[in-house]
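Only one protein chain is missing; all other protein chains are in place.
Up next is chain A:
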Amino acid sequence: MRQTTRAITVSGLHKSFGRTHALDGLDLQVEAGEVHGFLGPNGSGKSTTIRVLLGLLRADAGIARVLGRDPWADAVEVHRRIAYVPGDVTLWRNLSGGEAIDLYGRLRGGLDPRRRAELTEQFELDPTKKGRAYSKGNRQKVALIAAFAADVDLLILDEPTSGLDPLMEAVFQRCVAQERDRGRTVLLSSHILSEVEELCDRVSIIRGGRTVESGSLAELRHLARTSISAELTGPPNGLADLPGVHDLDVQGRRVRLQVDTDGLDGVLRHLGESGVRSLTSTPPTLEELFLRHYRDEAAGLNELDGVAR
């Protein structure tokens, strides 16, 4: 990371639509030069946050800074340095895709024509088709090409790959990696965990309009549990009393359990005392981590809240 300034700073953001509280004290920090994953179940407030960051919505309370400026008051200045791709791109029915790409480029204040040509080829887009003739995936490509070819510092991508096939998904991932190598910042809202795992330096997970977890993937993995299943030579005794053990399932000499990272050492020691015939240990996957956060368990939410703050 070459810079120390933050690209995005959000703290205590609140936004209501009538009686719905879309954002309920959300925090988000995106360092300059990083690819930041922005995750959360449907309706958790990701798009609302992004639209506040774009100055399309005005927050009821809290602070939002994009590239050091207030996105509501200085919208145009901020927008000169960012490119945005929505999750559902709509185009003008009588404008060709190429016209739309060039229009977005000029409205942002610059487009690299060589990069545009390169991207059009990589994404295999026919730029002569008109608005309605494009499929969902191709409409996304139009916005992606315009964003990646733009001369900007920050890319805000809101589920940008919905509708892309796996080949194009790979092209997209390559483009994001290139953006990072150039020192640009990317905020990537996504549901595709492999994409997040592959691309993101850090992630923030939100739920119910609040940030429940934020950190590097390594840090987050640390918070998750390791699954262990073992066949023992002797009877397993006292496992349930060890700290950090969850979901213990003992059937004869077979043991299955989950353990917090801090308790792993104690569990392995204990199993070793009983004599191990076979042992499988599965490191925490992102999936498990996300599912834990996505699942609607009030208790879990409170517990993790404490960790996040």
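For this structure, a couple of remarks:
The rule is simple: a residue touches a chain if its C-beta (ideal position, glycine included) is under 8 Å from a C-beta of that chain, and two chains touch if they have at least 3 such contacts; residues count from 1.
Definition applied: contacts and distances are computed from a predicted model.
Matching "YhaN AAA domain-containing protein", "Cd(2+)-exporting ATPase", "Sporulation stage V, protein AC" or "ABC transporter permease" against the UniProt entry of the left-out chain gives the name "ABC transporter permease".
Of the candidate positions A:Gly25, A:Pro41, A:Gly62 or A:Gly98, contact with the hidden chain is made by A:Gly98. Only one of A:Thr90, A:Gln178 or A:Asn237 touches the absent chain when the whole complex is considered: A:Thr90. Of the options A:Leu13, A:Val35, A:Leu67 or A:Ala143, the residue whose C-beta touches the omitted chain is A:Ala143. Counting the whole complex, the residues of chain A in touch with the unshown chain are 17, 51, 54-58, 75-77, 79-80, 82, 84, 86, 88-96, 98-104, 106-109, 127-130, 132-133, 143, 156.
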